[in-house]
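Okay, structure first, notes after.
Some chains omitted; the rest stay in position.
First chain written, first letter: the chains are A and B, and each begins at residue 1.
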Amino acid sequence: MPSLLYVTRRAHFSAAHRLFNPSFSDRENEAVFDKCASVNGHGHNYYIEVTVAGEPDPRTGYVMDLKKLKAIIDEHVIAHVDHKHLNMDVEFLRGIIPTAENIAVACWNQLEPHILNGHLYAVRLYETEQNFAEYKGEHS
Amino acid sequence: MPSLLYVTRRAHFSAAHRLFNPSFSDRENEAVFDKCASVNGHGHNYYIEVTVAGEPDPRTGYVMDLKKLKAIIDEHVIAHVDHKHLNMDVEFLRGIIPTAENIAVACWNQLEPHILNGHLYAVRLYETEQNFAEYKGEHS
């Protein structure tokens, strides 16, 4: 009866964003998003932690080679968002308010089809050391 | 079918405490709590991580504005415990041995009634970088 393990890889990107809803008035955006709605945007050093669950392959001891998981994160997330403006430059965030919550879900959708050993279990997105959001593919 | 997300805010307070049970003899307290029972108390830089679960509001992308969660933590936890002695100065810890476990439960009780968007999912209390306790509102 094989053991179930959770393996996690952490990666980093630096990006600008601005929180606002284009259907809100300026006053509403400032009331809701406060300083995060600052007109010219601001930015963060984001960290993403991607967790894959599965059984270790008895021949390698790997649920999944974390160097390969790193390559998948680099190709499908980091290459699109690093040193970019999340509201303007990122195809997979088009039309989405780039809160930590929405970025986490969008990264899940980018990554999930490419996890072939085990299955994607969680995406955790740190906006700062004080704030983070986690998505586990659940629906309420 | 909306996604379920977990958002977390981390906050900090510095406090003194002493671990002892007033119904124990000095010898029993020292046997049980060792150096943590040191008579004049000691202290820590505590970190609290508060996690709220819920669906992001489609108009804002927020499960809950983490600036508002910060304000709730500040009002109902930090203002009571920061730069205080946990055995002597804190109404909501009255009569409680201030272990990490008991502080985590007491902070849960302070915070839970004020979480109106989503629901409180976890309170994690770091006493040091090596020691922490987590409470998820569960009962055994």
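The criterion applied here is as follows: a residue touches a chain if its C-beta (ideal position, glycine included) is under 8 Å from a C-beta of that chain, and two chains touch if they have at least 3 such contacts.
What you see is a predicted model; the values in this text were computed from it and never measured.
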item: Complete complex - number of sequence copies, 2 represented; value: 6
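Assume only the chains that are shown with their structure count from here on.
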item: Gap in Å, rounded to a whole number, between the CA centres of chain B and chain A; value: 27
item: Chain A partner contacts - residues on chain B that touch it in the complex; value: 1-11, 54-56, 59-63, 65-67, 70
item: Contact footprint of chain B on chain A as seen in their complex; value: 19, 21, 23-24, 32-34, 96-102, 104-105, 129-136, 138-140
